[in-house]
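Of the protein chains in this complex, all but one are displayed in their positions.
For clarity, chains are labelled A, B and C in written order, and residue numbers in each chain start from 1.
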Amino acid sequence: MIRFNCDYGEGAHPRVLQKLADTNFEQTPGYGEDEYCAQAAELIRKECKREDIAVHFIVGGTQTNLIVIAAALRTHQGVISAASGHINIHETGSIEATGHKVISLPDDGGKITAQQIEKYYLDHIHDESFEHIVQPKMVYISNPTEYGTVYNRNELVSISNVCRQYGLYLYMDGARMGYGLCAEGNDLDLPFITECCDVFYIGGTKVGALFGEAVVIKNEELKKDFRYIIKQRGAMLAKGRLLGLQFLALFEDGLYYEISAHADQLAEKIKKAFLDEGYSPLFPSSTNQQFFILPNSLLGKLKEKYSFATWGKFDDTQSIVRFCTSWATKEESVSDLVADIHAYAQ
Amino acid sequence: MIRFNCDYGEGAHPRVLQKLADTNFEQTPGYGEDEYCAQAAELIRKECKREDIAVHFIVGGTQTNLIVIAAALRTHQGVISAASGHINIHETGSIEATGHKVISLPDDGGKITAQQIEKYYLDHIHDESFEHIVQPKMVYISNPTEYGTVYNRNELVSISNVCRQYGLYLYMDGARMGYGLCAEGNDLDLPFITECCDVFYIGGTKVGALFGEAVVIKNEELKKDFRYIIKQRGAMLAKGRLLGLQFLALFEDGLYYEISAHADQLAEKIKKAFLDEGYSPLFPSSTNQQFFILPNSLLGKLKEKYSFATWGKFDDTQSIVRFCTSWATKEESVSDLVADIHAYAQ
Amino acid sequence: MIRFNCDYGEGAHPRVLQKLADTNFEQTPGYGEDEYCAQAAELIRKECKREDIAVHFIVGGTQTNLIVIAAALRTHQGVISAASGHINIHETGSIEATGHKVISLPDDGGKITAQQIEKYYLDHIHDESFEHIVQPKMVYISNPTEYGTVYNRNELVSISNVCRQYGLYLYMDGARMGYGLCAEGNDLDLPFITECCDVFYIGGTKVGALFGEAVVIKNEELKKDFRYIIKQRGAMLAKGRLLGLQFLALFEDGLYYEISAHADQLAEKIKKAFLDEGYSPLFPSSTNQQFFILPNSLLGKLKEKYSFATWGKFDDTQSIVRFCTSWATKEESVSDLVADIHAYAQ
Partner (left out) sequence: MIRFNCDYGEGAHPRVLQKLADTNFEQTPGYGEDEYCAQAAELIRKECKREDIAVHFIVGGTQTNLIVIAAALRTHQGVISAASGHINIHETGSIEATGHKVISLPDDGGKITAQQIEKYYLDHIHDESFEHIVQPKMVYISNPTEYGTVYNRNELVSISNVCRQYGLYLYMDGARMGYGLCAEGNDLDLPFITECCDVFYIGGTKVGALFGEAVVIKNEELKKDFRYIIKQRGAMLAKGRLLGLQFLALFEDGLYYEISAHADQLAEKIKKAFLDEGYSPLFPSSTNQQFFILPNSLLGKLKEKYSFATWGKFDDTQSIVRFCTSWATKEESVSDLVADIHAYAQ
């Protein structure tokens, strides 16, 4: 069985693992106050081209989301998210468990717009019962989104401008950041994202690390006492260096981009095969997640050899499925799949 | 200016106030452990025709909602509500502040259906990532709803059956319960509601009391330690008898129904005047809240003499407005309004 | 049975009740946005001799405490309190339910000192694991304390200075404020308290109102969006004017002080009787709560005619009891008690 289910099926890129092995017997201070974390943070500051950003390393994405949001919001404030946003539907109410409402806006392929945000904000402040409604204070976007789509510069800068105008924090969930940055047609890069956002994270778990997300905080208000909150939420890894070391491996010589590009290119091949056979994508994606509407008959045949995620029924004869590549996906697995798509589609 | 804005513009029905005055110098135990609360609870048990229900008195509706939900749910559980439900949009995220997600379903005039609830529940348990999604454990309905509509016996029993089948608690917010029970065409009564629900409350604040809601708990699981939670949420009134006394006044000789019927009958007159002039209600209501779609030109004239709530723009020339009666609304105020509707509509 | 159990056994001072009756049929806006609340707030600003303070009215004390603290603290911050502080032991964990630790310091008769606070703060920031410990950010004191004692000017200004030096908010719980301000030997007044504290409340429930506490906020940081949080915690009374009206009655012509002095003077008579018979107070109090260590034999006799609170066993033959007077205590009740103390003590 060849797995295209998800991008966290294997361990870590060998160079990541090697670095853990090489340093295994060193004694370092705990809780992220070691030299490796400092070096990795410095590398990320260089990638983002800003010296004044704070960088923290956290084990997983849900943890990161709830810590950032707990750090940012007062008790009566909520976070605006696409309806399909990970915090809204796939984190078992982690944000509500910190006391905050996720205010969902209808999305298009996982994306929301500056216009939607502005309208929601203005409707709120003009409502005569505004104090009876959760106050929006943060905007959460994912890039790439949960559907594999990406924001472009115009879209992101518009959202950023609306957020600044109305005093909303802009937070980007970058669980699959690398796959977005290396996608065909993408025009974002880390310095531009840093410029637009108050806080974001660069995902490691799905992009070559065993685990780990690097949180980048630009807004001074969000920097204060951030480590207290990491500890309070049970996210201050005793052997914090494990996170620093992995991000060192990913960023010291471009490995992060290299493996992200690899996954995106393989995903493009799969996409092309489906398109060539006349199938429709659910949304246009150039990243490592490809959602397609496929006939159940085809899926029945593919299932014998490949595993992938079924997202739901499209109609009586077709389903929505996701094929996912990663840093670990092999060229030959994709070649096999492409050949089989062409063979079975006939 | 004659006010039809809301049903909490005046103080209390004179008989309620009188009872507070009559007992003012008596010394009683605090925190709801006095004889008047015991008597009022007993009256309510009789109204509901069940001896084994627990009755607690709480000052306000938002407070009641958050206490009931905090008492019922474990940390990973959420409450299903109509999108228009009070807990979803008009309580400043009070439920989220207790740690729980409000799972909103699209509503029709404030109502949701057994079918919607069942579908949501089954989708959840059949989702392969079900543990990544908030677990639905309670259903919250308002009766009358925020739009003045009411559930009928068939609808309520269907919802109740679905809830029992899947282990969901059914909770009815009865902030305007009296106006529902006395509405033309209503077929619910308190014993039937008691039978169908695990917990509900009978609203006093909007139906003749200075303040106060009577929570009725039938399900044994929800009864346990309920007073601890009332205290924890700051809702255990030191002079708890003030609540008991008011509900005594409302229920000892049918005052609650008498004043509710009064408000409903006056609302019917307003409704009839609008219908006679050819205007459309937003939703069909026979309770004390009447939502109508009216021309801005008419509203302009009515505003000179009457105040009412504007719910939003319907189109370029019409708005949605709410006219609200209460136990305190005067016959002559309604007669004046009806005459003016006919005069101005021409 | 004559009750000296507590200061919330009766209803309200007749002038308070009269004002509710006089205005009962007026129609006013809800949620505290009426003219009476505005007038009462203005009166309190005059009492405090500061124009820039925000004044909010809330039904009860536990509610007030949890709202003020939820408004003030970020998630990793805690509030320092005397071990005997109401928030620490008698509010069913309401502060923890908002997510914050109550950091308890050993107290002397309910009071803590500037030195204790400073030491705790400095120990925290100098601890090498300081991020693993809740950050102290607010100091909570009660005046009078739960044991009836009061702070003097020197003590309060010292605490205030330490708080300012280290960026801690100072919050005074004034559930029995009147009884403190009118106590023999007290040198505090509302302008001085306003000067020293960031936020405090003037208790109504125990001092002549049916219910109600007036929160006074001086610190700008705590004023922002306070009403959102009142609503979120279920504390925005629909008929908010009921609170404004009561505080109008209490402050428009000095009633608050008049009835507080009455209670204190009666308490002094009780104290004198016990002292004259050679019994020891638990702590020195000149307010309406008198805690004494009394022989069980005496208590046995007093119990036949009077009720009072038993605080616990002192030793095999003596108990700690509290006698409490209030605005409603009658002169003759105290005369009877005093006579009986002298009679039974022989």
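Methods note: contacts are C-beta pairs under 8 Å (C-beta built on N, C-alpha and C of every residue); 3 or more make two chains touch, one makes a residue touch a chain.
From a predicted model like this one, the values you see are computed outputs, not experimental measurements.
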- Task: Sort by label and list the shown chains the missing chain touches.
- Result: A, B, C
- Of the residues A:N88, A:S104, A:N186 or A:T205, which one touches the chain left out of the display? A:T205
- Message: Looking at the full complex, which residue from A:C37, A:L237, A:L294 or A:V321 touches the chain that isn't shown here?
- Response: A:L237
- Query: Tell me, which residues in chain A touch the chain that this view leaves out?
  - Reply: 3, 5-6, 8-12, 14, 17, 20-21, 23-30, 59-67, 91-94, 97-98, 205-206, 210-211, 228-229, 231-239, 242, 328
- Residues in chain B touching the chain absent from view: 31, 70-71, 74-76, 98-99, 131-132, 135, 225, 227-229, 231-232, 236
- Message: Just checking the interface: what residues of chain C touch the absent partner chain?
- Response: 75-76, 78, 89-93, 96-102, 129, 131-135
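The working rule: only the chains that are shown with their structure count from here on.
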- Message: Suppose chain centres are the mean of their C-alpha atoms. Which chain sits farthest from chain C?
- Response: A
- Between chain A and chain B, centroid-to-centroid distance (C-alpha), Å: 42
- Between chain A and chain C, centroid-to-centroid distance (C-alpha), Å: 50
- Task: List the centre-to-centre spacing of chain B and chain C in whole Å, with centres computed as mean CA coordinates.
- Result: 34
- Query: On chain B, where are the residues touching two or more other chains?
  - Reply: 91-93, 97-98
